[in-house]
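The structure appears right after this line, and notes come after that.
A single protein chain has been omitted; all remaining protein chains appear in their positions.
Naming follows writing order (A and B), and every chain is counted from residue 1.
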Amino acid sequence: MSEDHGKPSAGWRAGLRESATFDRATIHEIQRAAREGIYDIRGGGAKRRVPGFDDLLLLGASVSRYPLEGYRERCATDVVLGTRHAKRPLELEIPITIAGMSFGALSAPAKEALGRGASAMGTSTTTGDGGMTPEEREHSETLVYQLLPSRYGMNPDDLRRADAIEVVIGQGAKPGGGGMLLGQKISDRVAEMRDLPPGIDQRSACRHPDWTGPDDLEIKIEELREITDWEKPIFVKIGATRTYYDVALAVKAGADVVVLDGMQGGTAATQEVFIEHVGIPTLAAIPQAVEALVELGMHREVQLVVSGGIRSGADVAKALALGADAVSIGVAALIAIGDNAPELEDEYAKIGSAPGYYDDWHEGRDPAGISTQDPELAARLDPEVGGRRLANYLRTLTLETQTLARACGKSRVQNLEPEDLVALTIEAAAMARVPLAGTSWVPGR
Amino acid sequence: MGGAGEATVSAPRTFDLSVASVRELNAALHRDDVVDCRVVEPGGRHAVAVGMRAPVSVEIDGHVGYYCAGMNKQATVRVHGNCGVGVAENMMSGTVVVEGDASQSAGATARGGLLSIEGNASARCGISLKGADVVVRGSVGHMSAFMAQRGRLVVCGDAGHALGDSIYEARLYVRGEVASLGADCVEKELRDEHRTELAALLARAGIDDVSPDELRRYGSARRLYNFDVDDAGEY
Partner (left out) sequence: MGTARARAYAAAPMCGIVGIYSKSEAIAERLGAHAADMLAQMADRGPDSAGVAIYRDPVGAGESKLSLHAPDGMGDWSAAVEALDEGLGVERARVLGAHHALLHVRADADAAQAWVAAELRGVGVTSAGRTIEIYKDAVAPCEFVERFGIAAMSASHALGHTRMATESRVTPAGSHPFSTGLDLCLVHNGSLSNHNRLRAELQRGGTTFLTENDSEVAAGYLTARMRAGATLEQALEGCLDDLDGFYTFAVGTADGFAVLRDPIACKPAVMAETDDWVAMASEYRALATLPGAADARVWEPEPGVVYSWGTVSV
């Protein structure tokens, strides 16, 4: 779009007025649908503006609350996940983990970069809808292994090699949907791991093949514990929809940790309509989850990990203040290791995109070598460099979180609490259940 | 057990699940020095003999609940009774035999080895199959072999509705009636290589009164492998 480069475009003519209902993006999409006869598929999470962390502010120290000195006065960031049942809970140095993203959706060097970066900062990565690669296990000191409806690559040896097991019920981008990987990314290696013919479009299951519902999930979790001799924490991941009920049921089904992914959470590929119109914002989901945990007497006993649009230490601090024990990053991690790099502007242009806009990850043509299986493109990503960049970003997130926490007088980041927050808008106040700034009004309470 | 210095064949260890817990049983079965075992009074309990990884045998006298022999590797597990949901789910290798009937999702996502069901299996038999062989002497329920990717399913009885819906490359053989076929699943020609394959499968399952020619072959029409707008109705 040439107007984004500051030059007037062909579209600027006096008297032209865009419709809010049929704006250019909508017109373009209708035209595309008429041409292709199928829904639009892309990666990423919900793009449209929804109430979120930017609508919250932290109340820093004042006369009644005293700050901590940076650097000299400790602000602890460590967290333990999975204390409820497991013999070996996860001990992480920072409350920021890397979310599940598949080998298949991502290239092997990308997975390695994530593992290196996470391990450098004492945190975990998570496998995805393709199973565990040796590179990831090797480079990730702490690895969470996902059990998804597809069960691609699932095997007991990896289960035993994992540090935790994450039963995936859904994700924020598409709660109720299954995985998606198109033929161009089903390389020989991916195909072999997933037991699929190379080059075909993977069709997805949206329900688990051998259980449906939390009553049967309870039995499945029991089986997983039995197979792994009760050593490993069992996480349950849900996309944010009816969060209060889902979290209560996940806890009753036996979850040690609940991972909650809001609608801003990314995916490698799914239908655009799914991403934008199903699920609720992360901000609206967190208080529901915390309420369910508190009512069950399980807050902090069953840990809550929140994902879906975590970008900065401010987001981390606010999520923790709302009651999360930790957060998880997906899209942000990819950007950190090199996704949408401005240096690749010309390459993006060749595939009809631009840095800062590229989300056609399903196409597998990523010039940054991250969301591709093309060996030449993937080779562009140096996993050591990528790992350092991720570590830098994680360190920055952590320092930012600590800065904000200290400013609120906390010696531990998880001591941030909802009372440290106010909202800028009525919607955010209602969703986050914190007062509108300057007032004591929480809409709806 | 014999004294030091003697070669011994250990007698099977018996676990009575009306007194011992499933945890005790599985812990014993996961040990490196596991021996053949017999399980009595299973009482429909879940997760019996899951996660095994040694070539020993486990005999279960009675009915079991969900996920019996889940993720089995190398072991031979025989259920002298019925089993609940997900028997031998995600099995890697080895053999699981169910003398009675199997509930839903028998052999779900199983990757290797043989699951032999001497009675009937219920819905979703072989769902998402990933390379294992499932042989059913009786009938299977609806949605069997749903999204089956690799492996073989042999049904000597009938198959319920939507057999092989969204199937990938698994091969299905059915002797009796097929209530209906699922999306992209079609009948295919039974050629000599299939007869040979079938003969071997039937033999492994100890079925000697069914001949390969009595079965029909089903598999993917492969029209859903890459999206074509004209197939949109199949999704």
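Here are some notes:
FYI, contacts are C-beta pairs under 8 Å (C-beta built on N, C-alpha and C of every residue); 3 or more make two chains touch, one makes a residue touch a chain.
Values in this document were obtained by computation on a predicted structure and should not be read as measured data.
Screening B:Pro12, B:Gly44, B:Gly157 or B:Gly176 against the full complex identifies B:Gly44 as the residue touching the chain left out.
Considering B:Asn82, B:Ser166 or B:Ser220, the position touching the chain not shown turns out to be B:Asn82 (whole complex). Only one residue in the set A:Arg65, A:Arg88 or A:Arg207 touches the chain that does not appear here, and it is A:Arg207. Of the options A:Ala118, A:Ile219 or A:Val236, the residue whose C-beta touches the omitted chain is A:Ile219. Residue-level contact of chain B with the missing chain is found at 43-46, 62-63, 65-66, 82, 84-85, 100-101, 103-104, 122-123, 141-142, 160.
Where chain A meets the omitted chain, the residues involved are 207, 212-216, 218-219, 242, 244-245, 248-249, 252-253, 288, 291-292, 295-296.
The rule is simple: only the chains that are shown with their structure count from here on.
Once the centre of each chain is set as its mean CA position, chain A and chain B turn out to be 36 Å apart.
Residue ranges on chain B touching chain A, taken from their complex, read 22-23, 26-27, 30, 46-47, 50-51, 53, 65-67, 70-71, 73, 85-86, 89-90, 92, 104-105, 108-109, 111, 124, 127-128, 130-131, 146-147, 149-150, 166, 168-169, 224-227, 229, 232.
Looking at the complex, you find that chain A touches chain B at residues 36-38, 150-151, 154-157, 159, 183, 194-197, 199-201, 203, 205, 209-211, 216, 219-220, 222-223, 226-230.
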